[in-house]
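Some chains have been omitted; the remaining ones sit where they do in the full complex.
For reference, chains read A and B in written order, and residue numbers begin at 1 within each chain.
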């Protein structure tokens, strides 16, 4: 028998596949359903202190093997989100609260509420590539990154993960600034845009958005490998995963668990069950008893 | 993004136009597209014709749809799709229950053996009524300007529905909700196309979800039996920013 369970900083996952932040995780009923359909847990949509409307449509561009989104971090604010957390947590599986803001104080306030609402961990979104004043603009400043993580770590008991962007000149420097966290989530979307050649203008209402899906897999693998080699910390790998082999590659690069986003749109919620089946099959064929045998194996070599 | 040139703009009611265009792609009745008005916005729109010549039938609700109503013959439209799961088409007599612009998605299902319950706020807004034989049509208006003053469910309750092999429903949430409650134990296989605000159309943004189902992917068409089990339907939904609000 093969063992596909994971222990992520004390959080038990029945399989390595979590739902990534921003995909089907605004509504508590939906989060519950995704877990019932096979995800080991979910990461919520990124939540801020105050309600945020986000961008006008179009907010997504559907591409061959990829998509670009600029939802604009719309969210109802942390207080209103308590109701959704209550609905989601009923499922009994871990719910990781993703949060964002501009200053350490914002992050702290939201993190404390998330813990109260029953989140199993906090994920700090330091990496949204298309909203001014938050996300990547925060996450590319090592001083701010260090301060945010100190502040949050000092206020909650649950593990804290720093989600970083691939749009960094020097990811190692930011990872080092984030070492007070318990681990990393890598990667967020890559800053991108689409232009319609007939309409002669950008498609997204915000022009710029974040590229996700299979097109970014090899960028994500690189970043997981780099940061695992640099820090050895637990990593949730994310970016373009749509098959168990993709996930295996991410684990070999150093991911303790993985998240799936765009592929849920491409293949439906049923992808979680399929991934689990495929992974079990792969492990049997390759004679792998536990995923611990492969996590980081491509880094040591 | 698909671009098509409008063959013809037809004024259906004071607030509704049908745009026809040629697009050689298979579409099931009940499927929809995300229609983009460059510089304005992108909105979900059912195909009101699914033959080789396709059509959108658009009601002027607000920002983006009002711009669509300004389009004339020869203009271009931009859209992506088709998306979603459409109606199950079965042979036999059908009852088609549509409210307001909801008639748009039902139009490809209308044939010689169809009966219709068409409703709207007022008589001038009754859509596609002329596609039914006069004897097969029942009408309800909010203001009583034609037909029954009231809602389609009131007509339905007075009817013998046993001759209908198929029942198809589309319209505002409270209209569908009342019909679902009535039909749930009588005709659970009847189908309704649901509406919620849609941002992505491709099952990622969660804005269209009802009780865990994504309307854009799992629907928009569901059976009455399925809908009856959706706790959120008819009660609560999320606002554009994700705030839980009651459905009215």
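One rule holds for everything that comes next: a contact is a pair of C-beta atoms (placed from the backbone, for glycine too) under 8 Å apart; a residue touches a chain by one contact, two chains touch by 3 or more.
No experiment lies behind these values; they were computed from the predicted model shown.
Whole-complex stoichiometry, in terms of the displayed chain labels, is A x2, B x2.
In this section, only the chains that are shown with their structure count from here on.
Computed centre separation for the pair chain A/chain B is 36 angstrom, with centres defined by C-alpha atoms. By the touch criterion given at the top, residues 1, 3, 34, 36, 38-39, 41-43, 64, 76, 78, 80, 199-207, 209-214, 217, 231-232, 238-244 of chain B touch chain A in their complex. Touching chain B in their complex are the following residues of chain A: 22-27, 29-30, 32-34, 36, 45, 51-54, 56-60, 62, 67, 69, 71, 74-77, 80-81, 83-84, 196, 198-199, 201, 203, 205, 261-262, 264-266, 268.
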